[in-house]
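Every protein chain of the complex appears in place save one, which is left out.
Labels run A and B following the written order; every chain starts at residue 1.
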Amino acid sequence: MFSKPVPADSLYLAWAAAVFPLAAFGIIMIFLRRLPKAAAGVSLSAIAVSLVCAVCLLARHWHLEMPLESTVQWMASSDFEIPVGVLIDGLSLLMLVIVSGIAFLVQLYSIGYMAGDPGYARYFGFMSLFAWAMTSLVLAPNILQLFIFWELVGLSSYLLIGFWYEKLSASQAGKKAFVMTRAGDTLFFCGWLILLVWGGTVSILDLNHSAHSLSQAMVTASALLVFGGIAGKSAQFPLMTWLPDAMEGPAPVSALLHSATMVAAGVFLLGRLFPFFSQSDAAMTVCLFIGFVSMLLSATMAMVSRDIKQVWAYSTVSQLGFMIMALGAGGYAAGIFHLTTHAGFKALLFLCAGMLIHACETNDMFEIGQAGGRRMKLTVLCMTIGALALSGIWPFSGFFSKEEIMAALAAANSPVWYIGGLAGVFLTAYYSFRLIFVILLPGSTKAHGPGSQSGPEHARAVMHAVLVILAVITLVMGFFAESLQNLLTGQGVNAPGVHGPFPAKVVSPVLAIAGIVVAWLEFGRKDSARIGFAGRISPVARLFGQRWYLDHAYGWLVGRILDRGIAEGCQQNENRVIEKILHTVAGSVTACGRAAAGWHRAMIQSKLMVVFAVVFGLTLILLAA
Amino acid sequence: MELHAAQFPFLSTLLLFCIASLGLVLVLPKNSNTAVKWVSAVCSGATLALALFLFAAYDRELGGMQFVEQYRWIPALGISCIHGIDGFAAPMLLLTGIVFFTGVLTMWHLKHRVKEFFALFILLVTGVYGMFMALDLFFIFVWFDVSLLPMYLLIVIWGSTLREYGAMKLTLYLLFGSALILPGIVYLVSVSGLDTFSLPALAQKGVFSGFEQKVAFFLFYVGFGILAGVWPFHTWSPPGHVAAPTAVSMLHAGVLMKIGAFGILRVGMFLCPQGWVHWAPLMAVLATIGIVYGALVGLRQTDLKFVIGYSSVSHMGIVGLGFATMTVDGINGAVFQMFAHGVMTALFFSAVGHFYDQTHTRQIGELGGLCRVMPVAGSYFILAALAGIGVPCLASFWAELLVFIGAFRVYPVLAIISLGVLVINALFILRVVEKTCFGPMAVHWAHLQDVTFGMAIPRAVLAAAIVIFGLMPFLMYEVIQTATIPLINGLNSLAGQTAADSINTLLSQWMSRLP
Partner (left out) sequence: MIVPYTHVMLLGGVLFLLGMICTLTRRNLIMIILGLEIMLNAAAITFVGAGLHLQQIEGQAIALFILAVAAAEVSVGLALVVCIYRQTGTVDPQCIEGNKCQLKPDQTG
């Protein structure tokens, strides 16, 4: 009723986009674990097929009147059916292209980046697993299918963060990521169970179109619970600290999963259920608020971090906060557009960071600067392009999407959001260019350049080519804003474009430039102290550096309350109460037995006496009866 | 209950095959270890094939009891020998076949008293097979006890840590359980006035009054529930796991605990539906406590097998919760969980068994980085762990999903509490994975051996079962459903309302009694 069936050839394309990476995963894990080259080839060809399918689908359905949906029943349990299928509309097509495109580029880059790693085949296997899960996630026509693949991308994230499993910190980071997102996912699970059991449907289109027929309380409750899952996956406050730790994984993994695609799944879900969420003002306000808090908190954390990948990780959280704020303020197209541009430039930034880390063998930006990271000219140039886009400078893609977000925020119900957004814009520009200036204009450099560049020459060329492609995308993407908006809002989803007041168009770029200037004053000038304004006040620096003590809170919660509190209590109950009762029962049985045995322990004649006494007693009883 | 007679006595063949193999093992000369192992392997392989055939050949359209065989046994006492499988028993037979086969292969390197071990092992499995296919209360009880007693010897002779204590505790607990089941059976048979032990005859409507059903169901619930690890009667299970040798742990957690749940299902729910409705809220509460409690205690364990033992308590709680929902979804999920947990935990124990054989320790603190020296064993361990935390596309996910959906309809609060455990489960299982498989490896473990190709076979079979039924859950559900739907329909027609409504009525009655 809200959709038309998918034409057969498009259906095959969509299935192919999802299933090829799965096949690659299976083949690699079963047959190709000892054949790294073949594994890389299989994985890359699978994702290339996905990309081609995705582009064909996009081209074919560029002008879509109505969402297309096809499902088959996968499993039934009388009251309840589990359908799987595909839903094709602007959002899923756009996401499909982003996911397969970035995944393809990142895998291409990984050929060089991961060269010589003992787990090369395993790496490509997990990458294929992720590609399968993520493509299926974006195509999901109902929340159940979405949830299944939502968990599976979490799984591949766990496996890839802990890819270098011999590093304890890496496997711990993987565990932290899984458990923290699991906490959110459990809320998500509750949320859709409410919809399924009391609302009667989990189909995304049904929910979006008939949310108003459900009771307001139910919509709010389930929307808030679903938002829990979004907060977990998109690393929003308070479930945000797993993402910086996830940087223990290889740099391409960070680029693909932890900036461009997987963490954006939360925003995608919010966009997917946007009309449903819009039914509840409370839920929308919570979105705005959580996005706002995460955006500012993580921006402050990025200001003091020295680890290059962590800065981009905090920045990812911050930008995801921007997107969620945009959606919360009603700017559907703005949020999704920012997701699109962000996927491009953040992947670029991470891949550049990977090049630098590989060459200088350190994650510390000051050390990279001193080791002469700026001599890698192409890398640094691309990184600067990415940072400009991130800060929102014309003509890079970030400018256009951020403008739309600011417009949406300006139109929101309270000026707080807009002012907070402006602060965010300033901080974003500041921390990005702090990093750029530290690397580009270090005080002193060592005589020799960065260490030997990894991999053979052609691999490096491929890596550079990937950087250039992403940089070009970053440069031109902004000019497609109009057509992307048409794609997104053309059908079904009814989200009016928001146009803010005129000053919004000027204020935020000015603030961004101000941020860059401050960063230059503090880190770029010849005789600057190279300490940021936040770093000068040590309690503030400590607060930011310790991530607002969020990790301490979680450590306390898990270590003290859960582990040594409740769990220990249960353990004590097990040992002291249940076992005690058990041993008391067993002891009393033994004691009874011992007492009875006492009759038979004396001299033979006493035993005989007992026998006689009992026989006499019984005889008397029988006679009396 | 519809009975469909068998064209060929497959079930008796299965049972006789086990008994014949047992006899063959017993008459083999004492030192012929290889021959004993081959006989056991052939026996287990053949029964697995037969169980697979029965699972595949079970007619999904027809439903009811199929492959039914009936023989006179002691007509004077009303005891007959009836075999048959329905949608609940078919997956359980398959599970038994898989765990039996993989268990025998896992113990291939056994050197100590080989003949006795495999003889007892086959005897144990014979009891389990018999229990799953028997349709006569007398035989159900006999097979139940046959499957319990070899356990004691298997643990005491071939076990490890605290084996006398673990074995004795296990045996006493389980015999206490059967001491409750026997009165229950005798009570039902005597009050029925039908002078028969035959389950299909007793399961007809109106044989038992409501009161009789309540009494008997309680006896069965506690008696079988002890074996199913129902809180607070679970404390035999973790020490038993720890004490038992690898294959016995696999069988213990994989199949034996399922016998308990299956007993509740087959005897309790089929015979005493009103008792079931009456006690369902209690079952739900105890199951929820078990789910939460098992996970929490698991968080504090330092021995690998204790961790898995307590996670089993938690997972079997999910089965109990599914039973208590009295909905099709809940029961479907619970029976699937019995299968999924059986396969998953067997894989878990076989991986841990390999770690223990190589390192001679199971203390989590002493292990670490094992993936580096034994990537294959480590991978299977991780797969089992992922199945244990309910990752989608592995079998347990579908089971838990349906149980939670069912529970959410009937007991929303309990369902939400149990859902919270998903996080704790992930926390403690991943912590164990991290501390055993990941991280830096101690130098003195550089010489450890990975599993050989032959020893990887049983693990691969288990892993394949997890993945196949995880990707294609409908293979399992279409079988289970054939038994669930008639059961629930019977229940609803009995009460004149659906389970959820009856629970609500019950709850409101209880609430009105409160001051």
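Methods note: contacts are C-beta pairs under 8 Å (C-beta built on N, C-alpha and C of every residue); 3 or more make two chains touch, one makes a residue touch a chain.
The structure presented is a predicted model; accordingly, all values stated were derived computationally and were not measured.
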Query raised in the report: Shown chains touched by the missing chain?
Result: A
Requested in this report: Give the residue, chosen from A:31, A:62 or A:612, that touches the chain omitted from the document.
Outcome: A:612
Report summary line: By the document's definition of touch, the residue of A:72, A:604 or A:621 touching the omitted chain is A:604
Report summary line: Note that subunit A touches the absent chain at residues 603-605, 608-609, 612
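Throughout what follows, only the chains that are shown with their structure count from here on.
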Query raised in the report: CA centre of subunit A versus CA centre of subunit B: separation in Å?
Result: 37
Report task. Would you pull the subunit B residues touching subunit A in the complex into a rising list? Result -> 172, 232, 235, 293, 296-297, 299-300, 327-329, 332-333, 369, 371-372, 386, 389, 391-393, 397-398, 402, 404-405, 408-409, 412, 415-416, 419-420, 422-424, 426-427, 430-431, 433-434, 437-441, 473-474, 477, 481, 484-485
Report summary line: In the complex, the residues of subunit A that touch subunit B are 74-80, 147-149, 151-152, 155, 158, 162, 165-168, 170-172, 174-175, 178-179, 182-183, 185-186, 189-190, 193-194, 196-197, 558, 562-563, 566-568, 570-571, 574, 578-579, 582, 586
